[in-house]
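First the structure, then my questions, so here it is.
A selection of the complex's chains, in situ.
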Amino acid sequence: MTIVTLKELADRLHCRLEGEGSLPIRDLRPLEAAGPEDLALVADAANFSRLAASRAGAVLLSETLPPVDRPALRVSDPHLAFARALALLHPLPDALPGVHPTAVVAPDAEVAPGATVGPLSVVESGARIGADSVLVAQVYVGAGVRIGTGCRIYPQVVLREGSLLGDRVILHSGAIIGADGFGYARDGARYVKIPQVGRVVLEDDVEIGANTAIDRATLGETRIGRGTKIDNLVQVGHNVTIGEDTVIVSQVGLSGSARIGSRVTLAGQAGIVDHVTVGDGAIVGAQAGVPKDVPPGAVVLGAPAIPHLEFKRQLAALARLPELRKAFRALETRLTALETRIDG
Amino acid sequence: MTIVTLKELADRLHCRLEGEGSLPIRDLRPLEAAGPEDLALVADAANFSRLAASRAGAVLLSETLPPVDRPALRVSDPHLAFARALALLHPLPDALPGVHPTAVVAPDAEVAPGATVGPLSVVESGARIGADSVLVAQVYVGAGVRIGTGCRIYPQVVLREGSLLGDRVILHSGAIIGADGFGYARDGARYVKIPQVGRVVLEDDVEIGANTAIDRATLGETRIGRGTKIDNLVQVGHNVTIGEDTVIVSQVGLSGSARIGSRVTLAGQAGIVDHVTVGDGAIVGAQAGVPKDVPPGAVVLGAPAIPHLEFKRQLAALARLPELRKAFRALETRLTALETRIDG
């Protein structure tokens, strides 16, 4: 942790300073836990109401919230400033550049000056690791893999042969990049493996969560676009393509050759059927099952997924279905009574 | 495997011995597979009916079942005695205490006497490993991690920096403890990473399954309470808290800041939305999707999850919906006929 003054923070985060700028700031903490040398985020009106009870030395809040009783940083987007303040106060631990003596690096692999290959890692023939990239420990880098600059690869990540990473890519522990896609031909009742000889491309600023699997393509590429963020335990099948700035939440499954656009959100545990296209800016709800194309900007829910308003209408109708059945029986009785009277 | 007599087992498991106590017991096996030196569990009446055909030398069964034709251990809870008998007959393999010469341990890490750091493990600066804890092999222990006593960490587990483990914690292979939570601020269309600077706390007697991911908190803690058992491939998001003696079955997903009580059961593939509270003793069914708080003791099913009786009523109504539509058409026809007669 680094200690800075509130004034320094204001300058570096482009916030407007209210009050005493010489206050030393040790950390960012939640309102309830913050002390006199901590900055606390006041994210919204609910937070604001709890401010009086907080011991926080200073607060970070929106320009639109009322005056406060202590030094403050004012900014139009406090969440963004919060992210940047955390990065300033908690810089990543320094990695010792160079190749750890216990790492096994092929003679023809290239490790750029300033890059780190941590203990017990394996770097195979022809791999190239860019400047300032860090393989923390126990990483596997297959033959011919190329890693850009400023990447961070956490312990026990596997990059199978030929994978291509841009700059500033982050891979969390247990992520498996470039394992074989799931493809077989039939030979009578038996399955014959279709060799998976394509590769995976992760563009700049992609982040991949723990224990997520991104399969290599059968032929060609599985490609994740710039700035896309993928959570833990996600499955990305072979030949999938994903656009830029898309967010994929934990445990989502993308079957082979699915095409996901840019600025899409796929919520937790959703599943996308193979060869389906999800258009730019679409939102797929949690646990949705998507069997056919989703237009750009659409919001879908359910399994099979349908437009969210339709889903909610069906859900409401289903909730009242037992009552409808009852009302139907009553109507039937009334009609029978009427028929009897007329016939009787 | 250890060999003991039936009498010794009776004494150590606090069972009542029926018949010959000098019988040597080599193993616990299923009724069908057991031989003359094996003990077999007779769990219930269905098992009991298959006992005559079994070659088992002795049986373990409830006090409430009828007399049997061979030596027996009687006890009020035979499942619990079965668990304890297995532990006696199959003690964990001895681990050679000390640090394996191929492990990479920081000079300022502390490995207690009696603890084992297995081959090709990495223990970073400031980490502390308690007495009788075993890192089997290829484990990663990040900076400042603290591991209590009597823990067992299977091969290829990752403990990211600052994680805190109580005593007797068991972590299965592929478990990732303390990877970054999934948090971003927006900067226009782009996402900016919110550094995840909190930690993970696993209290005493927690067990975590293979390839499960427990994310570190953004600020503060992700905490799993004493005695809670988590199966394989489960996702626990940042800042989640889980109480004591809770059971979470495979492939469940808990979104950020979910609060799960004590003695809760979450069945397989269920998903809990962020910030939702599940009360003590509640049961969430398999594949349920929980978008809002669940009261203590409630049993919910479906996606979105509703009380289980309501779910079953809706399900039954849905099954009969095609028939209701047909009955509706018939009623419509009868009404039209009646209208025609009256008007005609």
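Read from first to last, the chains carry the letters A and B; within each, the first residue is number 1.
The rule we apply is simple: contacts are C-beta pairs under 8 Å (C-beta built on N, C-alpha and C of every residue); 3 or more make two chains touch, one makes a residue touch a chain.
Since the model is a prediction, treat every value here as computed from it, not as a measurement.
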Full count of same-sequence chains in the assembly - 2 placed in this view: 3
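Methods note: only the chains that are shown with their structure count from here on.
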Subunit B partner contacts - residues on subunit A that touch it in the complex: 28-30, 33, 77, 79-80, 82-84, 86-87, 90, 93, 100, 102, 118-120, 137-138, 154-156, 170, 172-174, 207, 209-211, 227, 229, 231-233, 245, 247, 249-251, 263, 268-269, 286-287, 303, 315, 318-319, 321-322, 324-325, 328, 331-332, 335, 338-339, 342
Residue ranges of subunit B touching subunit A (in the complex, touch as defined): 102, 104, 120, 122, 138, 140, 142-143, 156, 158, 160-161, 174, 176, 179-180, 182, 184-187, 189-195, 197, 211-213, 215, 219-220, 233, 235, 237, 251, 253, 255, 269, 271, 273, 287, 289, 291, 303-304, 313-314, 317-318, 320-321, 324, 327-328, 331, 334-335, 338, 341-342
